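One protein chain is absent from this view; the other protein chains keep their places.
This part shows chain A:
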Amino acid sequence: MRYAMAIDTKKCVGCNDCVVACQIENKVPEGFCRDWVVEAVSGTYPNLELEYRSERCHHCANAPCVRCCPTGSSHIVEGGIVLVDHDKCIGCGACIASCPYDARYPHPDGYVDKCTFCIHKVRKGEQPACVSVCPTNCLYFGDLDDPNSEVSKKIKERKYKRLKTEAGTDPQLYFLI
């Protein structure tokens, strides 16, 4: 099993619904976020292009945050989901410094927190909160090892890119372009 998310940058309108849904679902404290939307402009004037990207932890297959954690609090569970065990975390920040995507934040209660792919819902067979709330249906979550999952199909059909692959993390967010 290899959980992944495909994000359709052509369909995303940058409404931030995913961000709000996540904050409510996961009780993310005010001022912080587990997912966010990047509005990126590229090119040289007048040939500019705008892209919306809903981003979160990339649940890297080669996760530096897990490697750097001195207490074993950051760990990998089924399907490659990267989690933080709040009771083991000492809040040293090693994982924050090691994540090239800046996906983690220090929770005011002391431990470090980040996207879990809503594993509590996934285990019940549901979709992550951001996926189920997206009004344009541009987020797809599922098992890459299953050729019939929506993620697998999208990745096969469409062109995609992954972010900062040169950092060697083998990220599992696929941005459809």
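Operating definition for what follows: a contact is a pair of C-beta atoms (placed from the backbone, for glycine too) under 8 Å apart; a residue touches a chain by one contact, two chains touch by 3 or more; residues count from 1.
In this section, contacts and distances are computed from a predicted model.
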* To do: If you had to name the missing chain as UniProt does, which of "Fe-S-cluster-containing dehydrogenase component", "Rad50/SbcC-type AAA domain-containing protein", "Polysulfide reductase NrfD" or "Sugar ABC transporter permease" would it be?
  => "Polysulfide reductase NrfD"
* **Listed residues A:Cys15, A:Ala61, A:Ile76 or A:Cys92, member touching the removed chain** => A:Cys92
* To do: Decide which residue listed in A:Met1, A:Val38 or A:Val77 touches the omitted chain of the complex.
  => A:Val38
* If the missing chain were put back, which residues of chain A would it touch? -> 31-33, 35-44, 55, 64, 67-73, 87-94, 96-100, 102, 105-107, 109-112, 163-164, 166-168
